[in-house]
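Submitted below is the structure of interest, expressed as structure tokens.
The complex is shown incomplete by one protein chain, all other protein chains being positioned as in the whole.
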Amino acid sequence: MERLLEIKDLKIEFDTFEGVSHVLEGINLTLGRGDTLGLVGETGCGKSITAKAILRLLPIPPARIVSGEILFEGGDLLKKSEEEMKKIRGRRIAMVFQDPMTFLNPLFTIEEQLVDVILAHERGDGPGVQGERLDRKRAVEKAIELLSEVKIPQPEMRIKSYPHEFSGGMRQRVLIAMALSSSPQILIADEPTTALDVTIQAQILHLIRHLVQTHGHSVLLVSHDLGVVARVCKRIAVMYAGIIVESCSTAQLFRRPYHPYTKGLLNSILTFSKREGEAQVIKGMIPDLIQPPPGCRFHPRCLEAMGVCEKEEPHFQEIEEGHWVSCHLYKSPSSPLGFESYRLF
Amino acid sequence: MNSTNPTNPINSTWTRWKRERESQIRSLKLTVYTLSRSPLSVIGFCFVLVFLVIALIGPWIITYPGDIKGAIHMDQKLRPPSPSHPFGTDEVGRDIYSRVIIGTGLSLQIGLIIIFVAMGIGVPLGIIAGYFGGWVNEFIMRITDIFLSIPGLLLALAIVGALGPGIKNAMLALSIVWWPGYVRLVQGKTLSLREESFVEAAKSIGASKLRIVFNHILPNCTSPIIVKASMDMGMAILFAANLGFIGVGAQPPIPEWGAMISTGRNYLPDHWWMATFPGLAILITVLGFNLLGDGLRDVLDPQSRI
Partner (left out) sequence: MIARLLELKNLKKYFPLKRGIFKGGNGYVRAVDGISFFIKEGNSFGLVGESGSGKTTVARTILRLIEPTEGEILWGGKDICKFSESEMQELRKNMQMIFQDPHSSLNPRKTAFKSVAEPLTIHEGMRGRKLREGVEELLEIVGLKREHMFRYPHELSGGQKQRVGIARALSLHPKLLILDEPTSALDVSVQAQMLNFLESLQKKMSLTYLFISHNLAVIRYACDTVAVMYLGRIIEMGETECIFSSPRHPYTKALVSAVPLPQAEQPDKIVLLEGDIPSATHIPSGCRFHTRCPEKIGAICEEDEPTTRYFSDGSQVDCHLYQEQS
């Protein structure tokens, strides 16, 4: 499968009042064409930061990219100029965020905002450039088309509404429509359904799956909810305290997780199934990223920790076909032979 | 149930007091750190500090105490700045340096009185309007609107015109001009606080309305009040100087900066020092409070905390 996006060894720090926070400590991710990858983790693990870093949306300062590469279409996104990034954001890589209301201007109709985006992409300019009459008519038609693609009923009429006249689920659909207006290669969705009701969430997740099947976009879905990610994504990467601890297919993750954190997480989350006894607890707390634990960041809470765990950071290795883990308990089957660390999924 | 061990240090009053203050000390450190990151705020803070220090130690650093009010030395009149008179002398020979220094303390008094009277009226009215709503709110806010609709200086002039010139009347007039701003600010903050969960929680544990107002709402209003007060200090001093300049505020021979500029105006440009030094004093003071107020706003606004 073709590698579309590749994050290599990304390290990011944040300046805070109490010191320097090591929020990302060497992230490795690959996204192929048509891939659906779920990035999962709890608060503070760095998943949102990773998503934002791809589009260079992190405020620098206080953030600081220490090292690493984000390869996309042959270039390193981290080295591109702001001008070049503008051509990528929203066009080649689009992003949908958690709260749709803050991303829609309350003073303009949906039509105006969608047309704005469509025309901007077509002309290759930044947003805010008004097109000529002829282009505009075409753009409105395309906007209506997009709205019906995201299953908004009666799009020709609803397009004239203002954001506040839409419900949360509808707004999210509009944002997805905006994101897909330029047929991007990659759609990044950061907690897209967290603020939505359960039945509406089901609709949006179904929509995302449908769009992926129809158009072949690649999706990076960031969420704290393993259920959401399981429903949409074929592969999952689990993050903890700034590192990816495990990365594999959805089936592999739930059937045979390797990393102790993943196991602990799966045992501790509430699943909507008949209750069998008490859910288990991962002892301890999420570490302070200003002074992270030495060696493996999870070792203070790990039930299977060994001596080496507090001395050395484990490598991110492929221990099975398509199954990568960052843990001293496991050795890659071909590691002594100078095996290349990064491979296609 | 842990038994109270007499030698347990947590029960000592001193350690308890220290522990209770720990959080506040940490907060203070964070405030100072964030403030210090903005160079303009630091400048503002320094100006204000200089202002306060001079206001307090003024009487001890002046060279001609007699010149403050009454003395006349016609032989010394209109001398340019010199080692013995760093700011020169005025039209009756008084040392401008000493007068500007004392004027600092005077300005501080004026500013504080105006602000405190304005807060004393405005804050309670604002909380009552915001919390109780309904016609109480309408009544208070409409009256406030009336006062706010008249430009401040004009209103102050009108009041002073009715009462007669003088520093006391000027302060009264300016307090009346200032209190509506606090009502507005506090009413708005109270309205938003009223909907917060912790106010609901307080009701659910049986807190009386009075308790909620004093214990829950008022303490959470202090941040915007502090910001406004620090900006207002500078503006209140400026307005008082304006009234003094026009001639209805402090009357000569009181060494109020505005009054001094008013007199000095007539001697420009040859005897520039008479108007310039009091003017500079106003500039530095007002600028300092404005910058400090701006900085405080950025600090006390939680979004700026990382």
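Each chain carries a letter (A and B) given by its place in the written order, and its residues are counted from 1.
Note that contacts are C-beta pairs under 8 Å (C-beta built on N, C-alpha and C of every residue); 3 or more make two chains touch, one makes a residue touch a chain.
Note that the structure is predicted; figures quoted are calculated from it, not measured.
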*Return the single residue from A:Ser67, A:Asn105, A:Ser167 or A:Gln291 that touches the missing chain.*
A:Ser167
_Contacting the left-out chain in the complete assembly, out of A:Ile60, A:Leu270 or A:Leu303_ = A:Leu270
*asked:* From the list A:Arg64, A:Arg231 or A:His315, pick the residue that touches the absent chain.
replied: A:Arg231
_Contact with the hidden chain only, please: which chain A residues?_
42-43, 153, 167-170, 197-203, 205-206, 224-231, 250-251, 253-255, 264-266, 268-275, 278-282, 285-286
*For chain B, which residues lie in contact with the unshown chain of the complex?*
1-2, 4, 10, 19-20, 22-23, 26-27, 196-198, 200-208, 211, 215-216, 219-220
